[in-house]
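One protein chain omitted, others in place.
As written, the chain order gives the labels A and B, with residue 1 at the start of each chain.
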Amino acid sequence: MTSPATTTPAVEFLGVNKWFGTAHVLRDVSLAVAQSEKIVICGPSGSGKSTLIRCVNGLEPYQGGTVRVDGHDLTPARIPAVRRSVGMVFQSFNLFSHLTVLENCTLAPIHGRGIDRRAAEARARDEFARLAIADLADRYPGQLSGGQQQRVAIARALCLDPAVMLFDEPTSALDPEMVQEVLDTMTDLAARGMTMLCVTHEMGFARRVADRVVFMDEGQIVEVAPPEAFFERPEHPRTRDFLARIL
Amino acid sequence: MTVIRETLLPPAPPPRRTGGPAGWLRKNLFSSPGNTLTTLVILAGLALLLPPVIRFLVTDAVWSGNSGEACRPEVAGHPVGACWAFIGAKINYLVYGSYPAAERWRPNLFFGLVALGTAWMLWLDAPRRGLGAVLVFVAGPVLAYWLLSGSSVLGLAPVATSLWGGMLVTVVVSLVGIVASLPLGIFLALGRRSDLPVLRYACIGFIEFWRGVPLITVLFMANVMLPLFLPGDLTVDRLVRPLVGIALFASAYMAEVVRGGLQAIPEGQGQAALALGLTKGQAMRLVILPQALKVVVPGIVNTLIGLFKDTTLVSIVGIADFIRVLEAARADPRWSAPTIPATAYAFAALFYLAVCFAMARYAAFIERRLAAGERGRS
Partner (left out) sequence: MRAGPPESGSGPRTGSTRALLLQALVALALAALAYAAFANASEKLARQGITAGFGFLSRAAGFDISQRLIPYAAATSTYLDAFCVGLLNTLLVSGLAIGLATLIGFAVGIARLSPNWLARTLAATYVETLRNLPLLLQLLVWYVAVRVALPEAQHPAAWGGAYLSQRGLFLPRPDFFGVAWLVPLAFAAGIIAALARARRAARHVETGAETGPVAWPALAWVLGPPALAWIGLALAGHPVGIAWPSPGPYGPEGGLGVLPEFAALLLGLSTYTAAFIAEIVRAGLASVARGQGEAAAALGLGRAKALRLVTIPQAMRVIVPPLTSQYLNITKNSSLAVLIGYPDLVHVFMGTVLNQTNQAVEVVAITMAVYLTLSLGLAAMMNAYNRRAAPVSR
């Protein structure tokens, strides 16, 4: 366990509130994520998990409270910079289907950061080697399996050298036999010291990798605990109820 | 004992298809009494209808002659079908209108360039399509204008637009329509999706206005009102007026086609681009638009077909397009014979059918290919 008190938190939510129309989807959410900390967020569908992590890089506007990334408040002016330092992996991969794997991974470095093509490609190929997808570089997303696509999506985010990675149910759209390759990639990433916020239902992954597990229900954080405490001695009845249903 | 098989069976070839041609006939033509009746009725209808058509177009047709006399039954000595000799005699007029004979290599070169540019744009795997687009949409129109109407720089004698006619005008009008409406349509489609209310409503208003009125009224308007709206004594060429009308009209339809394409791109694509730190403009330009423009190729081709058919309406406001020169040609007293109108219309039908059908087949082919790509992705 890390002690967040001494350094600036990587990501911090302070009393965040959000509404979709009249639906109050985030209610007074506060959470501090330390540098290099791995957080797994779980909860029933519609509990606001995805919405919460999408607030970190400004994909969702919120109406109350503050989100801080690396100590700075998230203002409209800071959003572009935050997006370049926070990587995100989506449930539905969202690879750009008109571009090859290599082009997918160099698009943002070249056009967003202004890195020259040669350097961006070299950087991407390094990442491919580490994630064991080097042979896919010139294929199009449509030619890849779901697991391969999601690993490419992770590589695409890593090519921007992010300080924080957000995972929005990265394995939910995968066939069962492909889940493990993606989880292995994420485990490797955790071992490299990445700060990670993962929305996932993979409880095995949570046990092995997470520093803390967050349980959300009805737009609020109900319980936060280290994995062994969370799984062995859940305190809130809703948490117990949820765990009983998914385990 | 739970194991049923120790070794797995190898796949076996399917049994030979039963039936053959007889089976096909039974299944497709005589599967039930009602079906059989339908078949017989249709066959009877075809037997009644097809022979006269073939007699008209081929067997009884007159293929050569110098005037309408050759196509009169009393001269020919047999019932006369289509008078193809008439088309042969008038073909230059039908293709070029009154374009000077000595300068006809210029429209010919123009047709060649158009074919080249079209092939470049429509062949999705062609090399350097970006460069092709710049040439077709920017350099092409300028070059074509110089080529057809003359230019002192290139040493080409001027040819007034009033002399242009026939298929040449039909092609020019269609091309101006597509070349102007595609960029304008993309701009309007983006504007319609903009977050800025003023821009959005301006684009919606523009699109819905042109889509709500018939093209004829647009052409009338361009004819009488365009000169009014321009300052001072500025006049507009008679050919340019309907071109402006058609370009505006077509851009509204093109905008809706492009909008359909933009809507077909999953929201996640734009979000992923934003999450990577690209700006909204970059996300649109680098990620969404390239995919959307590929999806809309069939829609664009279908709009082009509509445009090509709609160009016939310029004949109503006095432009010598293919239909108008055809009507003029068939009014030639030297070529007055009973079957001249039918011949003229048959020829026009074959011309439009050939062009439009080819384009429609191409659009369907692209659509199938895109659908196959979609399946391959998941």
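Operating definition for what follows: a residue touches a chain if its C-beta (ideal position, glycine included) is under 8 Å from a C-beta of that chain, and two chains touch if they have at least 3 such contacts.
Predicted, not measured: the structure shown is a model, and the values here were computed from it.
Contact with the chain that does not appear here is found for just one residue of A:I39, A:L74, A:V179 or A:I221, A:L74. The chain omitted from view is touched by exactly one of B:N28, B:N108, B:S162 or B:Q263, namely B:N28. The chain omitted from view is touched by exactly one of B:A115, B:V134 or B:V213, namely B:V213. Counting over the whole complex, chain B has residues 28-29, 31, 35, 38-39, 42-43, 195-199, 202, 208-209, 211-217, 220-221, 224-225, 227-232, 305, 309-310, 312-313, 315-316, 323, 327, 341-342, 345, 348-349, 352-353, 356-357, 360 touching the chain that is not drawn.
What we mean here is this: only the chains that are shown with their structure count from here on.
By the touch rule above, chain B contacts chain A in their complex via residues 266, 268-269, 271-279, 282, 286-287, 290-291, 294, 373-374, 376-377. Chain A meets chain B in the complex at residues 57, 59, 80-81, 83-84, 86-88, 90, 92-98, 107-108, 111-113, 141-143, 153, 156-157, 160.
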